[in-house]
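All protein chains but one are shown at their positions in the complex.
Note that the chains take the letters A, B and C in the order they are written out, and that residue 1 is the start of every chain.
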Amino acid sequence: MEWLAPFLQNLTGGLLIGGIYALIGVGLSLIFGVMRIINFAHGEFVAVGMYTAIVLFQRLGMDPYVALLVAAPLGFVLGAALQRVVLHRLIDAPADSTLLATLGLALVLSNVLFLIFGAEPKSIYLPYATATVTLGGVRLPVAQLIAGAITLVVIVGLWLILTRTEVGRAVRATAQNRLGAELVGIDTPRIHALVFGIGMALAMCAGVILAPLLFAVPTVGSSYTLKAFVVTVLGGLGSVPGAIGGGLLLGVVEFLGASYLSSGYRDAYGLFAFLLILLLRPEGLFGRTVKRV
Amino acid sequence: MTGSPDRGPDAGAGPPPAAPSAAPGPASRALTPWLERGGAPWLGLAGVAAAGAAWYVVFPSSLSLGIGLLLLAGWASAWDLLGGWTGQTSLGHAAFVGLGAYVVGVTATKYGLAPWWSVLLAMALAAVLAFLWGRITFGLRGSYFVLSSIAVAEILRLIAINERKLTGGAIGLFIFDLDRPFGLDLFSRHTEFWLALGYLLLVLATTLLVTRGKLGYQMRAVREDEASAQAAGINPVSVKSLAFMLSAALTALGGCIYGIFLSALQPQPLFELHLSVRIALVAIIGGRGTLFGPLIGAAMLTLAGELFRNAFAEANLLIYGLLIVIVVLFVPRGLMGELRRRAVRRRYAKSAGG
Amino acid sequence: MKRVFVALLVGCLALLTATATAQETVKIGVITSLTGRFAEFGEQHKAGIQAALEDVNAAGGVNGAAVEVVFEDDISEVNAALTAGEKLVNQGLPLVMGAYSSGITNPLAQYFTRQQRPFLVFTSSDDAITRPGSDWIFRINQPSYAYAQVLFDVFDAINAERGAGTLKTVVTVHGNGAFESAVADAVDVIAAERGYTVLQRQDYDQAGADFRPILNRFKTLNPDILFMVSYAADSVALMRQVQEVGLDAKVFAGGAAGFALPGFIEGSGPAADYVFTATMWTKDVPYPGAQDLNARLSAILGRTPSYHAAQAYAAVITAVDVLKRAASFSPADVRAALLATNMPDTVYGPIRFEDYQGYKNQAPLPAVAEQVVNGDFVTVYVNGQVVGDLLETPSWNAR
Partner (left out) sequence: MPRALEAERITVQFGGLVAVNDVSLALDTGQIVGLIGPNGAGKSTLFNALTGYAKARRGTVRLFGSNVERLPPYARARRGMGRTFQIERPFEGLTVLENVLIPAFLRHANRAEAEAAAMHALELVGLSDRAVQPSSDLNLARRRRLELAKALAVQPRVLFLDELMAGLNPPALKEMIGFVRSLADSGIAIVMVEHIMQAVTELCEEVIVLAFGEKIAHGAPQQVMNDPRVVEAYLGGADE
């Protein structure tokens, strides 16, 4: 049983990082589900979140977990504005156009971060960032536990909004059938702005949570965009619960792969899983069929 | 490389066939019918060749810049076979650039293979990779192909980094020696410039020939409407795969030249997403599904990059990001696509009015 | 649209033809990253070069002619660097120097070798630049091997102080860039030579990585030495996670780059204490004028300079010395002068170009080791000698 403790250590490590992947993936999947847009700027939203936390910490000494209260509404407003100003014009354009527009947004965002903050990596040092608690022989980092708890709260909140409120019903109706939703009087452009705002808010929250754990560089976004893609494809494009499962799975796959196989291929494990899913079960582990007849 | 004047009529890449020419001047009596029958793009190709030669004469000390531009234009044109004419956006074409460069590097340094064999091998490998990749993704509905394209390029980059025995890992591969085909020094910037120009012309000529033939029309049919294409007896998966294989092989060919140009190969610049994105955006901004759009896009963005170097370079992709948003919103067909659409309208209006 | 295009073309023409004009000065070409992701280092280079130009021109330049530096920005990209290289070669400059990243310098070195023009490297430390090297490539700065070497010198010193066998086993974690991999390779080689055992070596991809899987794995191995090679962002994440995972080693060693920067201490907090790191130059090196140069560079930059600035300073001093001695500015004569270089007391140490251990035209300078003590870098090993206390690393529980 000598292997068990390290295995549990790795498993919890993977689940904790997977929780953050889930938070990023949920936003991407929600946007896809409702708007049919693959948002290439999603990772950049995460990066914007990290920098927001850093600025608030450095200028105002604000604890990143308090900064969430600023970042979430800010992300919502920015996202809704982006949707209104840019993406709304493309609502009836081919899927490709919106995809390219978000790719353009991604480039603009990461380069603007570059212009403002420079290439130098930035981070936040919190005394409790390296603290741990031990539970049955497994060391759990405090910062990651807080991150996991916040992820849980945010996701449960989102679920409540989607299932228990009028707005949530409108969102789900729009996701199922935009035309039908319009026929029953739902203001779908407003719903789109709302959803894009929520998506960006979730991504920025993930960024804020990551800020004390990792480092921010302006180019960090693209790797999170890629992770979000893998997460959503694993879970099934457009499926919010799927994205949660996909995120946790990706975290565990990466962590175990890096622990027991080779760490150099860490990012490749997720990508291999991604291709394997496309080959064997393209609808994702939790999704509906996408194979052409 | 000049075209045979008796090509069939065509309206996709050139002027429409049947419209009887209004009033040919006496001097252009022989030329005009040839242009009408689709000779114009060949004339354009000759113009590209002449412009390339002019660059060589006028800027003899800026050959590297020229090589960079020609290769980018060639890659973007090769990308366009799949991304423009067939409508399958790829953000992973750096995979083929890197593959081409590495095949030349590995075979030259480890096995002493002559470069022309390496080039053939690289093109074949690229085509095989494209075939398998298409197998996995082209049967799926939605944006899976574009997502997978990033994933595959990333995986190749990680392989190049981790399989050190083959690729030299992160430290890379250094090409010190190459055979001299026909006594040509492949390391000379002069040779490389002409190779790059020839490469671009080859890609453009291939595009022109393909898009005027059966495959080219099948590619467009698949791009426009797969259900309709199937009713015409077209298997979308195999048309997409063929276009992808062609695009991949041509991109890898350019990668071979690039590998020789650098002669120090490292995974990071060769396989990175940045390069894939640049290839795709150059083609899209210039005009997808047009013969000269990708070339125009590459020329514009390269020259703009040189000009605005000091203003923008701290964030040197900013200009790409802004341009792509502007193009998507206001010029969705790209520069050449927009010009061509207007020209077609005008010509049709004229022929309908006259 | 057409007008914009014409304007672009004309502008480009003007740029390309605006090359060398009349020359009463001696021009040296410098290719570095003034913009793009390595711009931080280009700025350091610029500061060093500015200081050096003041000094050499005050001292009469090259036999009376003022020295001028032609900067070419490689925008942190290899294509632009090669374009710049070609431009400088075609301008007929007697000597060109550069660049920051090994990924950029390697292709440049290939190009200058083919063109048979001398090229002076002063920051890129990839071994492959001068090993095997070529007749035309010269390097002032220490190769990546030196980063590992100086830390193993420290390990040997610790073994000598606390008894042989105190430090025996090593685990290595490194980024998968060219430079980090090269240092990790050097660790393997030196460990084998000096009787240490490398238990395991793991690499990782990209900044912002999560190192816990690797560190958990290392923890089960109980290594004496944790050898880390990474850039700035990762160095902080690594030390934080080492503390978090509770990986206790007798020595934490940061081979290069990230660990020697002030940002490492700022970001890691107390976790940075006791870490040994290799650097190429500090204000405490026992070479004449080091403190003074450091003060001047600080004034120019408005912050603490990194060793890159000193390297650029040394490069200009060396280039001027070479051009003074060159029989003519022909490539062959400049190369001959480079080969004959012998500058025993520059602020960067004694500079001459030698062939040794497979290197060619490489200045055989040792690196410097520092230890972080109470949130500050303390120089502990210079020029083959221990110059400070080598503090023992307490276990994480005891801190």
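In this text, a contact is a pair of C-beta atoms (placed from the backbone, for glycine too) under 8 Å apart; a residue touches a chain by one contact, two chains touch by 3 or more.
Keep in mind it's a predicted model, so treat the numbers as computed, not measured.
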| item | value |
| --- | --- |
| Candidate in contact with the missing chain, chosen from B:R135, B:R180, B:K214 or B:R342 | B:K214 |
| Which of B:L195, B:I234 or B:A299 contacts the chain that the document leaves out | B:I234 |
| Positions on subunit B where the hidden chain makes contact | 8-9, 11-12, 16-19, 212-214, 217-218, 220-221, 224-225, 227-236, 289, 344-345, 348, 351 |
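Keep in mind that, in the parts below, only the chains that are shown with their structure count from here on.
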| item | value |
| --- | --- |
| Intersection of contact partners for subunit A and subunit B | C |
| Per Cα centroids, the chain farthest from subunit A | C |
| Where subunit A and subunit B are represented by their mean Cα positions, the distance between them in whole Å | 34 |
| Whole-Å gap separating subunit A and subunit C, where each centre is the average of the chain's CA atoms | 37 |
| Subunit B and subunit C, separation of their C-alpha mean positions in angstrom | 38 |
| Multi-partner residues of subunit B (at least 2 other chains) | 158, 161-162, 314, 316 |
| Junction residues of subunit C, two or more chains touched | 36, 39, 176, 203, 205 |
| Contact set on subunit B toward subunit C in their complex | 58-65, 68, 158, 161-162, 169-172, 174-175, 187-189, 261-264, 266, 268-269, 300, 303-304, 306-307, 309-310, 313-314, 316, 335 |
| Complex contact set, residues of subunit A against subunit C | 6, 9-10, 13, 17, 118-121, 123, 125, 127, 129-132, 139, 141, 213-217, 219-220, 223, 254-256, 258-259, 262-264, 266-267 |
| Subunit B-touching residues of subunit A, taken from the complex the two chains share | 38, 86, 89-90, 93, 95-97, 99-101, 103-112, 114-115, 222, 226, 229-230, 233, 237, 262, 264-265, 267-268, 271-272, 274-275, 278-279, 282, 290-292 |
